[in-house]
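One structure is given below, encoded as structure tokens.
One protein chain is absent from this view; the other protein chains keep their places.
On to subunit A.
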């Protein structure tokens, strides 16, 4: 299938926003751990916050592949911008793929498109950590209203989002894994900050802990159970879009390193600088990361387009693959940037040169913690006890 005619224009827009806006403020966003408001405003102006919303509801109806390339583009200029953008899209994906049967939630998606509303994610919880498949908090329903309180360890851009998508148990007696997703709209909820966000990297995501209290109408509960949504949408979108933006961070690191090596080569034409060999090595690592990320994005997009495909996304084999792409990308991004730093040497280590790689490295270190790789490895270890086909 040829790409839609708008595809390159949207990608061009992402690069333009990245170059002219995100990159300009990236240093300040990082230094002051502040929300990348300029670039998010620019993404709103391009209507990119409703990229995944179906065309008939006013959005772009974008697929996983194109969105992946846009996250990669943004990641090259400002990791925090790319991460905020990606996390928002993951929430929209859950609604677009699982909530269209509800007229209220359809109407909500229309407002995401017309008002470019930003949605934050509330999955992690004090007491369960990064285990997104279990919750302590539960919906308490009285007639057609509910109340919900959650002690959240981390809510990225919680103070800058209009709305929240929250995981919780279906009712107060439900098992910890019997979860639903609930949309909370501005006015439905209060957030009381419980911790700070003075971190090594990804500082502009502004992700402290919060105590959430809320109430709403039962129509805000996404129909169906979160277990299936997690396997078919939340996990694949999270892992692919995160990997895509980490790839973007790695691409920029390699670009800086390339220009460093070329400058060395120009200074002494005829002599291949020793660092060029290391650059060749890093370029090789980058290519494999790129191929791995594109391969799963492509597979997800294909699977999501048919009912058999969506069924296949519920199988253990698919989960293993999605987990592997996250683990690989998170480790490889750090490895690539570290190798790039080794090539640039002191000018890469300094924070004020055009070859600086400190921010890239600090941001990339969040990747293996953002749902701990060990947790994911443990899940894979368990699944491999029954999964046969390597």
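FYI, a residue touches a chain if its C-beta (ideal position, glycine included) is under 8 Å from a C-beta of that chain, and two chains touch if they have at least 3 such contacts; residues count from 1.
Here is the rule we use: contacts and distances are computed from a predicted model.
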Taking the list "Serine/threonine-protein kinase RsbT", "NitT/TauT family transport system permease protein", "Protocatechuate 3,4-dioxygenase" or "Acyl carrier protein", the UniProt entry for the undisplayed chain gives the protein name "Acyl carrier protein"
Of the residues A:100, A:174 or A:335, I need the one that contacts the missing chain.
A:174
From the list A:228, A:265, A:347 or A:369, pick the residue that touches the absent chain.
A:228
Touching the hidden chain, out of A:16, A:47 or A:133, is A:133
From the list A:127, A:172 or A:317, pick the residue that touches the absent chain.
A:317
Which residue numbers on subunit A touch the omitted chain?
133-134, 170, 174-178, 225, 227-228, 231, 311, 314-317, 379, 382-383, 385-389
